[in-house]
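Mind having a look at this structure? Questions to follow.
A single protein chain has been removed from this complex, and every other one stays in its place.
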Amino acid sequence: MPEPILTLSHLSKSFGALKATDDVSLDLRPGEIHALIGPNGAGKSTLIKQIAGEIRPDSGSVTFEGQAIDDLGPADRARLGLARSFQVSSVVPGFTVLQNVMLAVQGASGASFRFIRPALSDRNLTAPALFHIQHSGLDGRETVKAADLAHGERRRLEIAMALAMRPRAFLLDEPMAGMGAEGAHDLTAILAELKSEAPILLVEHDMDAVFALADRISVLVYGKVIATGTVDEIRKNPEVRRSYLGEEA
Amino acid sequence: MRLTGALPNFVVFAALIAVAVIADLTGNPYIVTLATKVAIFGLAGVGLNLALGYGGLVSFGHAAFFGLGGYVTAILASHAASATPVATFPFTMMGTNEMLAIWPFAILVAGFAALVIGALSLRTKGVYFIMVTLAFAQMLYYFAISWPTYGGEDGLSFYVRNTFPGANTFAPLQFFGICATMLAITMVLVALLTQSRFGLALRAAKENETRVIASGIKPFAIRLTAFVLSGMVAGLAGALFADLNRFVSPTMLSWHMSGEIIIFVILGGVGRLAGPIAGAAVFITLEYLLGPISDHWQALLGFLLILIVLFAPKGLMGLALGKRGNA
Amino acid sequence: MLLLAEQVLNGLQYGMMLFLMAAGLTLVFGVMGLINLAHGSLYMVGAFACAAVAAATGSFWLGLAASLAAAAALGALVEIVVIRRLYARDHLDQVLATFALILVFSEGTRWLFGSFPLYLSLPPVLSGAVTLPGGLIYPAFRLAIIVIGVLVALGLFWLITRTRLGIRIRAGEADREMIAALGVDIAKLYTMVFALGAALAGLSGALVGSVQSVQVGMGEPVLILAFVTVVIGGIGSIKGALIGALLVGMTDTLGKALLPGLFARFMEASAATSVGSALASMLIYVLMALVLIWRPTGLYGARA
Amino acid sequence: MTALLDLSDVTAGYGAVQALFGVTLALREGEVLALMGRNGMGKTTTVRVIMRMLPLTGGTLFFDGRDIARLSSYRAAQAGLGLVPEGRRCFAPLTVAENLSVAARPGDWTLPRVLELFPRLGERMGQAARTLSGGEQQMLAIGRALLTNPRLLILDEATEGLAPVVRAEIWTAIRALKGQGVSILVIDKSLKELGSVADRAVILERGQAVWQGPMSELGEDVVNRHLGV
Partner (left out) sequence: EGVKVGMITTLSGGGAGLGIDVRDGFQLALKMAGTSDVELIVEDDQQKPDIAVQIADKMIQSDQVDVLTGIIWSNLAMAVVPAAVAQGKFYLSPNAGPSALAGAGCDKNYFNVAWQNDNLHEAAGAYANSAGYANSFMLAPNYPAGTDAIAGYKRFYEGAAAGEVYTQLGQTDYAAEIAQIRNSGADSVFFFLPGGMGIAFMKQYAESGVDIPLVGPAFSFDQNILQAVGDAALGVRNTSQWNKDIDNPANAAFVEAYQAEYGRLPSLYSSQGYDTANLLLSAMAKADLKDADAFRAALEAADFASVRGDFAFGPNHHPIQDIYVREVVKEGDVYTNKIIGTALEDRGDAYAAECKM
């Protein structure tokens, strides 16, 4: 079994009396999609935020490529190669689609203190950006401001930006949401291809996508991992069916 | 695409030059002085705009940097006049009358102040940032008022304008030329800066900090850099303003001054390169034209400003440019 | 010892006065999220209205009513004609517009009332001094200000957190379009609340103006002080504004009273007074800077 | 029978960009109408026009026989339109309780009923909406709209981000609402669920209604052509 790229050990975070994540340990291995599912408010996004460094866990630690990253801030973690997408699209509204993706490329490249050369004529930024725009089905929309995009288009932009960072691991928080049937379908294909480049920790409520994509699934309920296993194992788990899937599976 | 973006800025700048030159030719030195004032406040505004317009850092304390630039100028000049040293420790430093020697000092002092104030203030955001920067400027202001060495509230005169190689700085048009040149250089630099990678990160941080961080860029460093550069430009403007009046006083440090520069920026159009120049020009022209009409000209000015806000949502430059993108 | 007690009381009282001056701003700026630089002007309008009506009728109380009415009416007018068009805009447009309003109001007032200060004095019930338990002689109006300040604080607190109006206004601040789409006439509410904020500014103008001076420009220092108070306390929090005000009042008063003496211990007397007083004038700004560096959203402001 | 909601040849846009190029649709009292279309085709724009959040540049808009094209948003809402907007738009600094009560109007839906539908919200009453999880915010947005007791409920991707169990409950609730005679305009990506609830569907493409008809007639070819699945 290959060494995990990302390991969470015993992460806990409370908000007042509420334990949003409660002693969570999991890992993400090269080449896999590890899906994280669970009821609303189970603590999935909170966990992503702790991995990305936006929230400090109360206890526990995160190891990334063999290095403990607990003392790093979110920007440093991103620079190390942990790219995340947001559950609620978080793009730069006043920027065009192209500029948004360029920003992601620039961030990953690490060179932001260049003052003279216009960014728009910097092929090191524009070429990868245009590639990822096309890849995410936004071609033709490069010069539209992000604020003027339809909801689903903005979701695609969110994905394009994560891809453009060419990270070592992805943290995707509900990437399918708002995409529409067609979009979800396209994205499923993209992610299936992407996982060989970098493994993906996928938070998602779209079970069709999860069951189609996931190599492993962990189920989070009230902040605790109640089960981890393959698609089939999870599908059959009665506790998961009751508290999460309902009639569906 | 870039050319159409630059053109309006060029037009505004050219118009300012034209006004000054024509006024000089037709024997209206005062109009030249007003044009100089527009250039200087325009410069301060272009500096502030770097922080405020592109970085979203609404500094209500830029008078601090403007005033420091002014005080550095006046202190060096007055010591040169009295041939006394400015400081004897750690080394003896004499005053000077050379603008080219004064400016680097003014810019450095302002930049250093901006570094300190910025590093502390940037912990806060939005209105809180407005108020902390105000607080620091007010501290300097009250200090200047009550510190007797350089005149306190009375201010400090140095009677003759500082010199510039090859120019007669006392001739209004020549002094205007110096100010306009500094303005032009700064505008070009700021234009480049805002389109650069740095500018991309800066503008992104204004609109969505979380995204910038998630992209691996630390907004604090970006913002602090912008703030310091912005303070340095304001310091240079302050140095020029001191020379325009041959006099500095704590009013240069007061919140009214900060407010005035902000008003010029907003009036001209936030985040528009030539916006502050347009804003300063219109404001100063209105002051000049309305003054003689009535003792209550400020009310008229107020009404006109309200009309401008209501009908020119993106400032004067926005009005002139119509719906086109940000220049 | 009595002196120190008196100075502490003065600090409290000054804090209450600041709270009163900032109360309208707490509502308009803190709760509605509107940067209203004309707050000081509304304060001035209240004072002038009170002075004019009190002079004409001989009754301070009628003047006080007039100050509320005049400031509220002007506030409503301003909201409908100018401010309303700016909610959807950048905050900075509000800065420019309300700055312009300062010019209009100041010169308008000067045009109506002339350039000289007006007479406005307290009614007999509030004037003179009373002896407090412990032998402290204290001006009656200062005690009155404490009482009125507490009442205003309670009223505002109740309004903002306990009434549906308050909830709606805060919702409107968060997402104006959405609250309208839920069937709330937010425009009308905003006008009302802005007018209420203006009325509070006017009220404090009349009350405070009657023990200070009623003149054009009286609103300017108030503007800055009010913003300082609201921001130290944390935007949107009435409790914060109250505590911020008391803190500023205490710091300012005790700073003035104690600093020169403190410096005199290790400095030559005249230098000590001037350094001490210079520092005392900066003190509230030092306080604000420290508070905000320590807590970037003020004492009770919402944390991100 | 006249329609409860009637759009005819509606055009609208954002500044210079036109987004709707003549949308015509009608929704009858008591009906559930599905509004479908790919990303960016104008569904939300249509909703914004109906809610009077965006002006019409042409066409007519009637609700309950009344011309509401010129009404302001709050009046349209008071006339009986209730919205669960795209992207939730909860009032971030307000608590859950405040969000729910802010615009509540008396009627069938009361706070206890909403909390029964979403027990999760009951646990979080005092918490600021800003700190809720995505799904909790979605529940809040739905609850908030229900409490205005609308005659026509508009759900713009109301099930986005909800866990499967909760999603199923929402559909159950929609059926119940329909049973009570509430009319519903629903946008959702789940064809399966829409098929079981909606009476009719309208498909938008580039700002125009390119297909409309009873849900039962929505064939695979139409879906493939216009929804791209």
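Letters A, B, C and D mark the chains in the order given here, with residues in each chain numbered from 1 onward.
What we mean here is this: contacts are C-beta pairs under 8 Å (C-beta built on N, C-alpha and C of every residue); 3 or more make two chains touch, one makes a residue touch a chain.
This is a predicted model, so every value here is computed, not measured.
K.L.:
For the full complex, can you list every visible chain touched by the one that's not shown?
P.N.:
Even though it is not drawn, that chain still touches B, C.
K.L.:
Looking at the full complex, which residue from C:C50, C:L118 or C:V152 touches the chain that isn't shown here?
P.N.:
Missing-chain contact among the listed residues: C:L118.
K.L.:
Looking at B:A234, B:M252, B:V265 or B:M317, which residue reaches the missing chain?
P.N.:
B:M252
K.L.:
Please give every residue of chain B in contact with the chain that is not shown.
P.N.:
28-30, 33-34, 37, 142, 145-146, 148, 151-155, 157, 159, 172, 241, 244-247, 249, 251-252, 256, 291, 295-298
K.L.:
So that we can see where the missing chain sits, which residues of chain C does it touch?
P.N.:
2-3, 6-7, 10-11, 13-14, 17, 106-107, 110, 114-122, 127-129, 137, 139-142, 210-218, 220-221, 253, 256-257, 260, 270, 273-274, 277-278, 280-281
Please note the rule applied: only the chains that are shown with their structure count from here on.
K.L.:
Kindly list the shared contact partners of chain B and chain C, in label order.
P.N.:
Common neighbours, chain B/chain C: none found.
K.L.:
Where the centres are mean C-alpha positions, what is the separation of chain A from chain C, in Å?
P.N.:
48
K.L.:
In angstrom, rounded to a whole number, how far apart do the mean CA points of chain A and chain B lie?
P.N.:
The answer is 44 Å.
K.L.:
Linking chains that touch, what shape results: line, ring, star, complete or other?
P.N.:
ring
K.L.:
When you check every pair of chains, which ones turn out to touch?
P.N.:
Contact pairs between chains: A-B, A-D, B-C, C-D.
K.L.:
Give every residue of chain A touching chain B within the complex, in rising order.
P.N.:
Residues 52, 54, 73-76, 78-79, 83-84, 86, 90-95, 99, 102-104, 106-108, 110-120, 122, 125, 161, 165.
K.L.:
Can you tell me which positions in chain A touch chain D when the two form their complex?
P.N.:
Within the complex, chain A contacts chain D at residues 15, 38-42, 44-46, 87-88, 148-153, 155-156, 174, 177-185, 205, 207, 243-248.
K.L.:
For the complex, which residues does chain B have touching chain C?
P.N.:
Interface residues on chain B, with respect to chain C: 52, 58, 120-121, 123-125, 127-128, 131-132, 134-136, 138-139, 142-143, 145-148, 255, 259, 262-263, 266-267, 270, 296-299, 301-306, 308-310, 313.
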